[in-house]
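What you see is the complex with one protein chain gone and the rest in place.
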Amino acid sequence: MSDKRFSLLETAIDVGVERRALDHAAAGAYASFEGWVRNHNDGRAVLRLDYQAYAPLAADEGEAILAEAAGRFAVREVRCVHRVGRLAIGDLAVWVGASADHRDAAFAACRWIIDEVKRRVPIWKNEHYADGESGWLHPDNTPVGSG
Amino acid sequence: MSDKRFSLLETAIDVGVERRALDHAAAGAYASFEGWVRNHNDGRAVLRLDYQAYAPLAADEGEAILAEAAGRFAVREVRCVHRVGRLAIGDLAVWVGASADHRDAAFAACRWIIDEVKRRVPIWKNEHYADGESGWLHPDNTPVGSG
Amino acid sequence: MTYRLLYFASLADRAGCAEEVRDSAAGTPRDLYAEVAAAHRFPFAADRLRVAVNGAFVAWDHALSDRDEVVFLPPVSGG
Partner (left out) sequence: MTYRLLYFASLADRAGCAEEVRDSAAGTPRDLYAEVAAAHRFPFAADRLRVAVNGAFVAWDHALSDRDEVVFLPPVSGG
């Protein structure tokens, strides 16, 4: 758990620790999202993946997204942690949490944050396939080579 | 963790245990919702609350909602646990989890389930206020006495 | 016929009990509710409630049987 709302982590994300930052006696609703490493993408079997980040800018951009979310939605707190480095199938790649007095704001903030993180934060996913190939992905999870 | 998708629990919900039912190697997205006991409602300070359930019907209706969600959304698994009995401020009253290949379905299923649970499952909330009064609530969290 | 009625939440508070066994000539939940609502001065019209018999939701004109467990369900507020 960090003072920052957004963090990049080279080790496993501990949701039980991170979520404590969302506690608030006035909050009646907590929504969270987790991105897990899937065993398939675009019809190919995936073995593992690597996330690479331009760390200083990713940290700033993530922090900006969460500050914007805190102003845009009636939330008590919002947080996001994104993994970098090598991940295996089932590993937690990204966690978003939002607490609010009511569930509308918690859901809306959580959804908006993960969409913005995926759109704006300089992090890249390299998938390693069962056929021995690997490749960097576009935002829509298609290979860079195809477009 | 239970074989059932929906359960009523008289003791604290352990999200770390419950969420394991959602694990799936093909799932890239996990959305969850938690309802926490707030310290306020409708302008009044709340000290604690009690949830009462018509347990056999609540269990059946909750199970029906989750089966419907599993058919309606492209999810891998869905679960919900609802507390009954006496709860304090900050306690977890209800947890919903949905895992899916993609985040659209995970978010949509999670939101639909909590809305349906609040609308259909025979559970009632009795709030105890700082002024010594208490009262059963309507679905919109207004007191029964007022309507 | 004899019915076992369970009460929850505000209906239990108003009835002063969580359960009662009642002899009644009512043959449907609608008629039975009219009877107990008058007896206990329940604040709800039937159209605000749902009714369950033997653990399953039923329609208000469902035909009741002797010994049925009948539950009138006030508007829920879980979650």
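Letters are used for the chains, namely A, B and C, taken in the order the chains are written, and counting of residues starts over at 1 for each.
We adopt the following convention: contacts are C-beta pairs under 8 Å (C-beta built on N, C-alpha and C of every residue); 3 or more make two chains touch, one makes a residue touch a chain.
If you're wondering where the values come from, they're calculated on a predicted model, not measured in any experiment.
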In the full complex, displayed partners of the excluded chain: A
Among A:A29, A:V46, A:A98 or A:I123, the residue in touch with the chain that has been omitted: A:I123
Residue among A:R5, A:R19 or A:H82 that touches the chain left out of view: A:H82
For chain A, residues in touch with the removed chain: 35, 51-54, 56-58, 60-61, 82, 93-94, 114, 117-126, 136-139, 141, 144-145
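Assume only the chains that are shown with their structure count from here on.
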Chain centre separation in whole Å, for chain C relative to chain B (CA means): 25
Inter-chain centre distance, chain A versus chain C - centres from mean C-alpha coordinates, in Å: 49
Junction residues of chain A - those touching two or more other chains: none
